[in-house]
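Missing here is one protein chain; the remaining ones are kept as they sit in the complex.
Let's look at chain A:
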Amino acid sequence: MSNIATDTMISLSPSGSQKFMQRTVPLIIFAVILAVIPVFGPSRTMYSLLNAMGVNIVFAMSYNMLLGRAGLLSFGHAVYFGLGGYAAVHAMGAIEAASYGDGGFWAGYPVFFLPFIGFAGGALAGAVIGWPSCRRAGTPFAMISLGVAELISAAGFMFGSIFGGEEGISGDRMNGPEMFGLSLGPINEVYWFIAFWTFIGVLGIYAFTRTPLGKMSEATRDNPERAEFVGYDPQKVRYLVFIFAGGFAGLAGGMSAVNYEIFTPEALSLAPSGMVLLMAYIGGIRYFAGPILGAILLTYMQSMMSDYSEAWLLYLGLLFIVIVMFAPGGLAGIFGGLFRGLRGDNPAASLRQWAVQITGIVLMMISLVTLIEMSVNWSNNYGEVFEPFGMHLPHDGVLTWAVIFIPFVAGVGILRKALKNKEGQA
């Protein structure tokens, strides 16, 4: 009876079962998916695609530690991926040399644990480069990261003994002691290696977001001044987060080193840095699982769509711009909204709204794809013509322009109407 106040207070913290549902179950599902995939007996191409996805998932997640969690826009994250990867490749070389030579430390080091070396390399690079970069957030940070990326990738081509010049440095993953009975020779064994480390990477990054440092990184993103008043130095918080993000990028680099057995200085340059930015943002930077979606989609597009269309980068750019303009939550935000709508009080109405919007988007896509593919075929000048579903669509055909204009106008009309309805409801 003495403390009524505390007795009657409603606890706002999640209950044990809620914690389990929201935090542990998704990770278990993720692990199960990773473990079940080989049951379906994927082909070799599928395996190499899956392996690339695993590497990119960890890379994009590590990038999101900066962009999504800490609010730091970096144009040079591939530097840490690359330096970690180079550390791993050199370690792989050391393992090979040691196992054929006089032994020593490296002879007993399994290739399976090379991502640790990658993590160390990436974190070390982050620790060296991070301190001057993390003084300010925002545009200065973005510009320093850009400058550093250009400097490091230029240096990559200059120091041949470390980076191997144009042809890079290659290694052999089938040396040293075997772990878990995996020789890492055939690609399905490499899959287990990638799956294991993808899970470890995601788990590690998730664990990081639960630490006080992870929470403080979000606080300094939202309000650095207030974080400073509470007694945390924003620069220090950013710096520590930067080191960890560099470390996890290096982990992904280590995975990539074992997967491809080669690293070239291109891995350090602006192009992969831009790609990881696209992955994280298209997936959705405000959601933990967002970058996973983005990494899966972009890796798929990169390897599959580039076979179908030369203009796949154009589609990628369009997708990115549409996401930036109309869906800042990314794919994860779109799925989240869909899910919330279905569980809301009027699932039928929200489903209808979604159907209308999707119709509009599909119509616009038909028009855009026709326009782009027709132009690509025409500009190649090989006399080839875009022929989807048996239709013949040359650049000067009436039908072509009908297929371009009619769906476009219809799509714009439908989307505008849908937008108006939405505003009317709100």
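Criterion: contacts are C-beta pairs under 8 Å (C-beta built on N, C-alpha and C of every residue); 3 or more make two chains touch, one makes a residue touch a chain; residues count from 1.
Note that contacts and distances are computed from a predicted model.
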Among "Glycine--tRNA ligase alpha subunit", "Fe-S cluster assembly protein SufB", "LIV-I protein H" or "3-hydroxyacyl-CoA dehydrogenase", the omitted chain is listed in UniProt as "LIV-I protein H"
Absent-chain contact - pick from A:128, A:313, A:391 or A:419
A:313
Hidden partner chain, touching residue among A:277, A:332, A:364 or A:403
A:277
Considering the complete complex, of A:101, A:147 or A:413, the missing chain is touched by A:147
Interface with the unshown chain - residue positions in chain A
71, 73, 132, 135-136, 138-140, 142-144, 146-148, 150-151, 154-155, 158-161, 270, 274, 277-278, 281, 311, 313-314, 316-318, 320-321, 324-326, 328, 372, 375-376, 379
